[in-house]
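Every protein chain of the complex appears in place save one, which is left out.
Naming follows writing order (A, B and C), and every chain is counted from residue 1.
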Amino acid sequence: MIVVMKSGATEEQIKEVENKLHELGFRTQVIHGTDKRVIGAIGDKRHLNLRFIELLPGVERAIPILRPFKLASREARPENTIVNIDGVTIGGPEITVIAGPCAVESREQLLETARAIKSMGCKILRGGAFKPRTSPYSFQGLEEEGLRLLAEAKEDTGLKIVTEVLDAQDVELVSSYTDIMQVGARNMQNFKLLKALGRLGKPVVLKRGLSATVEEWLMAAEYIMVEGNPNVILCERGIRTFEPYTRNTLDLSAVALVKQLSHLPVIVDPSHGTGRRDLVSPMAKAAVVAGADGLLIEAHIRPDEALSDGAQSLDMEGLARVLSELEDVARVAGRTFTGTGALNRRVPSS
Amino acid sequence: MIVVMKSGATEEQIKEVENKLHELGFRTQVIHGTDKRVIGAIGDKRHLNLRFIELLPGVERAIPILRPFKLASREARPENTIVNIDGVTIGGPEITVIAGPCAVESREQLLETARAIKSMGCKILRGGAFKPRTSPYSFQGLEEEGLRLLAEAKEDTGLKIVTEVLDAQDVELVSSYTDIMQVGARNMQNFKLLKALGRLGKPVVLKRGLSATVEEWLMAAEYIMVEGNPNVILCERGIRTFEPYTRNTLDLSAVALVKQLSHLPVIVDPSHGTGRRDLVSPMAKAAVVAGADGLLIEAHIRPDEALSDGAQSLDMEGLARVLSELEDVARVAGRTFTGTGALNRRVPSS
Amino acid sequence: MIVVMKSGATEEQIKEVENKLHELGFRTQVIHGTDKRVIGAIGDKRHLNLRFIELLPGVERAIPILRPFKLASREARPENTIVNIDGVTIGGPEITVIAGPCAVESREQLLETARAIKSMGCKILRGGAFKPRTSPYSFQGLEEEGLRLLAEAKEDTGLKIVTEVLDAQDVELVSSYTDIMQVGARNMQNFKLLKALGRLGKPVVLKRGLSATVEEWLMAAEYIMVEGNPNVILCERGIRTFEPYTRNTLDLSAVALVKQLSHLPVIVDPSHGTGRRDLVSPMAKAAVVAGADGLLIEAHIRPDEALSDGAQSLDMEGLARVLSELEDVARVAGRTFTGTGALNRRVPSS
Partner (left out) sequence: MIVVMKSGATEEQIKEVENKLHELGFRTQVIHGTDKRVIGAIGDKRHLNLRFIELLPGVERAIPILRPFKLASREARPENTIVNIDGVTIGGPEITVIAGPCAVESREQLLETARAIKSMGCKILRGGAFKPRTSPYSFQGLEEEGLRLLAEAKEDTGLKIVTEVLDAQDVELVSSYTDIMQVGARNMQNFKLLKALGRLGKPVVLKRGLSATVEEWLMAAEYIMVEGNPNVILCERGIRTFEPYTRNTLDLSAVALVKQLSHLPVIVDPSHGTGRRDLVSPMAKAAVVAGADGLLIEAHIRPDEALSDGAQSLDMEGLARVLSELEDVARVAGRTFTGTGALNRRVPSS
């Protein structure tokens, strides 16, 4: 930590700050600038909250030098983490596509969707059973019945499944049905939930909070990892800005940045990220080129009947169109994807 | 709801939208503008998520007319709600001051603080037992031991107490010790927690999320109220902006706005709201003038030893200085406050 | 400046950074932390852009220690600057109220308004002759005719006048009519205009940019001051956030903050700052309590006929109501205001 003293700080004030730092276990070294004194505090005390140093008389501000995340940092682990879900990987050379409806609505809807997305090269089925909704008057999800339908779709298609868990209390229940636990944007700093998922050990898709900095997002991952679970998949899903034409502002530069700061895999949700069906295709492809390891795409067999977020859902034809271009896009990004496009081309022309 | 059709929308497309709206239970009326057709959809369907209407062919956008919050709205209840905690009121003519440390740290710290703030006219003691911390390496609170100390401070001083609950699972435990349940900014959309607090019925301080719109904040209150608990106290605690000199940007215009939109009491936390001890006094006073019904101020007997958020905590002398001016400020705002200032003036001069 | 080296930086890399810093005229001092090396660069080189230091091999980041503003800082001048416009002061003990229409529309409108606001205790008349409008199809102001009407209103009432200048080219023209030059939010970083106003020497109202940090705002003031003009009046007028219920988010905490960082006077525009007539009164009063030296209030004799921004304009009765409370509010803030309220009380009761 670097402590910057005010211009007129006295020798006594500098001494007092040094004494306080020594008490806390730091060594100190003073730099005499032209205008100000700066105290270097030497020692790794990332677990201390040091903002109160700024209260000591004569102190202007305290600047941390060490980044607060450790386990999630690339310094801790230079090579990429590859999360393995019974053979399906996220973070390896292949682009992994997760697709499905915002909410599980019925058996027929889910099975039909699952079979369709499977045939297009998707490996994982998404679907919300517990839905976090801004309004208490909106459809809140089928709850355990939704989980059962997801498990049935898995059984039927062999797809892995991912679904959101809203609360530490539900971790056991949700976990008994799903392969991957999803933490929604509103819960990114629900620390009880993060800890519970850390203890659980199952892979976690951790969505970025609406206005979370990249550092806070990585610290949320750190909460899960410090409990012993290294299988964290970060998911960029749009941040809140001043722009009213889109629901959120999908932040692809965060993807490129996180790939540098951390070894964890990052996927992108262009559906929530924009809230507009017509932007899903360009942003999905751009995400892969920016470095994303996978995509989370909302797709519904009949979007205009969706009980939740229909406006951003692709129909099956729309999804097929996106995926048919993904093989080429993945290759440009030095990755692979084997979906519809590839299948089509293998069809004999005779 | 108003559905705006695209410029080139056909008669068939307009018919299709009208049919869909009729199916959903709306009556419709078409306005033929110079350039576009607009369909008015008549009927109160606030519980439906209607964004999928925007997916129908020819539709440009759908604009809701009714505000989504009902129970929290001033239309539902023109007079102010006054929350009564065993005789201490929030939302009435008196400005209610809640003070105390960010985190409960020790018996001595808490009792000394409680006695001091009581003597200055504060009615409610705050103190965190479960602390939501960005870093898993930071002090997470004394948990149940902290709750016991709060209860002891209440016993000792007669102050009411408020403390944060992080999770639906902890509602019963926290409720068994405290008078008021606090929902932190990060949990403003933890809907399981909101519902649990709605069923509990005890007064709730509902902090505004870091980047929550006023509408989302009122919808979070609606979650609590719809379960049968009308005792919601809104708390503005700063929003996230691009400004690095302060921890948050305290949004006093939201206070004035909420007082118009809703009948619920609103208090302001200038400590978290700015993150700077030197801004607490001006912003606390400005908050009352802007219409706040109370203040939530961090105060610590020895801020430079605080385990959490010392940089924004006032010491007892600093708190006394703020409160000594509050009587005058309250009067200007058409309110009352009886604290230190009043006490001092009553001291006989002989 | 503090240069933080990456964890694995080599001795050679550290030497290279030190050499570069020596070339630039700095002395250096290395701190050997537990994990990282930190190089202190000693010397006041505020005029250098040092971000390229971050490009040198092994460098993690460079942190400036000195704040970039000098003339505008309170360190440079501990006592408050009082701007004096022929006897009308801004920044002294008195709260100075500037009022008037968004745009000058007609002789009758302006004169009627000027006389009314004068009778209520306002000292300065505002009115736009050149209007910066988001749409090229909107009313762009009466231009020089508007300036002439302002001068006539000044002649008639003795009020000082302030009006916006949009461009360096117009500085001479606008200056020939007005007492105070206003720089609008969109022009806060129009550096040619700032320099021209610096050379002119007349008092300048410098509105904060829509998303300007406090530091950028003070740097814009610095542009004017460095050319020899110390008469800068800062004006907070709301920042852009994600909130759709108000036009802007009025940032009163910036007012309290700027009063600490700078000696310059700060006024507040609650009309643009909120965009809602019903929020002007609470926010105007809260601004004064937060430390503002004055107010800039839009007022129109017939707001529903205003050609520009009627929605946020008070009518004369509304303005009178705000001002009648301002004497009391000013007193609570340790200031004075002599307006309607005072006048009313001086009326003999017989």
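Here is the rule we use: contacts are C-beta pairs under 8 Å (C-beta built on N, C-alpha and C of every residue); 3 or more make two chains touch, one makes a residue touch a chain.
Nothing here was measured: the structure is a model prediction, and the numbers come from that model.
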For the full complex, which residue in A:P68, A:P203, A:G291 or A:G318 touches the chain that was left out? A:G291
Please pick, from A:S211, A:N231 or A:S271, the residue that touches the omitted chain in the full complex. A:S211
Contact partner of the left-out chain, one of B:Q29, B:N84 or B:S176: B:Q29
Considering the whole complex rather than only what is displayed, give the residues of chain B touching the chain that is not shown. 2, 4, 7, 29, 31-36, 38, 40, 42-44, 63, 65-66, 75, 240-242, 244
So that we can see where the missing chain sits, which residues of chain A does it touch? 211, 213-215, 239, 241-246, 249-257, 259-261, 273-274, 276, 278-279, 282-283, 285-291, 325, 328-329, 332-333
For chain C, residues in touch with the removed chain: 20, 46-47, 49, 51-52, 54-56, 68, 132-140, 166-170, 186-187, 189-193, 195, 210-211, 216, 219, 222-223, 226, 240, 277, 303-312
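Keep in mind that, in the parts below, only the chains that are shown with their structure count from here on.
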Taking each chain's centre as its mean C-alpha position, how far apart are chain A and chain C in Å? 39
Report, in whole Å, the distance between the mean C-alpha point of chain B and the mean C-alpha point of chain C. 30
What positions in chain A touch 2 or more of the other chains? 240
